[in-house]
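Heads up, this is only part of the complex; the chains shown haven't been moved.
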Amino acid sequence: VSISPKVAVVMGSESDREVMEEAARILTEFGVPHEMRVISAHRTPEKAHKFGTNAAERGLQVIIAGAGKAAHFAGVLASLTTIPVIGVPMTTPDLGGLDSLLSTVQMPAGIPVATTAIGTAGARNAALLSVAILALSDEELAAKLRGYRARLREQAHEADLRVRGEIQ
Amino acid sequence: VSISPKVAVVMGSESDREVMEEAARILTEFGVPHEMRVISAHRTPEKAHKFGTNAAERGLQVIIAGAGKAAHFAGVLASLTTIPVIGVPMTTPDLGGLDSLLSTVQMPAGIPVATTAIGTAGARNAALLSVAILALSDEELAAKLRGYRARLREQAHEADLRVRGEIQ
């Protein structure tokens, strides 16, 4: 899947892998070529710098960056590229992810980070947001996205029937 | 500017106008056709429903939705369309916008809202994020965005010189 990727799913630490694979799983489901990377704004600043600077010319169209605590990663990448950067705040054991969320979303004017929810829901939604962005110029992908929404609707409808006791 | 808009800047209440005009001002600066609207998820649900449902076929490519307090607006629109929806949480006088932020960003898996910072910085960044999204298929816009970043850099450089006492 990682040849000529359009989306990069990057995480600050390998411990974020399980959460961020939710994003990769959805991208695979939509057939979006992507790569998964561990790049730490703090431990590998040179690599982060190079990754951000080269992202556009490598053909990446969206970067999804997951990070926790003082989560600088998405913002650092966003400062180095003009392609859209989506930030996923990780849950943290002490403050529940409020630290990750505020560190990701409260970007100063000039350098946006598109922030999604804390944790797994955020990782999934970051993938779906990437798809929505790519779908603006890819009608086939747009159709898949509408199909995905239809399946969500269908699942919710079945849940409704189960709760009403009409199916099991 | 509002003929054949690509971006809609929508607010839940006219009281959000001053903040959301920061987004419109940047879109104008980039020459992105856009429209400004007041549509309340709560007071005009039918209109919100219609607006969200028709957004894609009207040719909109990005929706920027600003709302405060129990800020449902961005999420409601996101559930009705598959184009990217950017949420701007408004500052609130009692809880400082923490309520708006959590109501906008903590979307359940399936329906993403790309959330930016609370208040004015968020409105500006929502516009810049729209530009970044549109620039993926518009090289001229991408160049303008790189130019914008260069100006930011230049301004920061001048501020540095001022603080160092080398210019006034």
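Letters are used for the chains, namely A and B, taken in the order the chains are written, and counting of residues starts over at 1 for each.
In the analysis below, contacts are C-beta pairs under 8 Å (C-beta built on N, C-alpha and C of every residue); 3 or more make two chains touch, one makes a residue touch a chain.
Bear in mind the structure is a predicted one, so any value in this text is a computation, not a measurement.
Q: With 2 copies in place, how many does the full complex contain?
A: Full complex, one repeated sequence, 8 copies overall.
Keep this in mind: only the chains that are shown with their structure count from here on.
Q: Going by the contact rule set out above, which residues of subunit B touch subunit A in the complex?
A: Its residues touching subunit A are 61, 82-84, 86, 101, 105-118, 120-121, 124-126, 128-129, 132-137, 142, 145-146, 149, 152.
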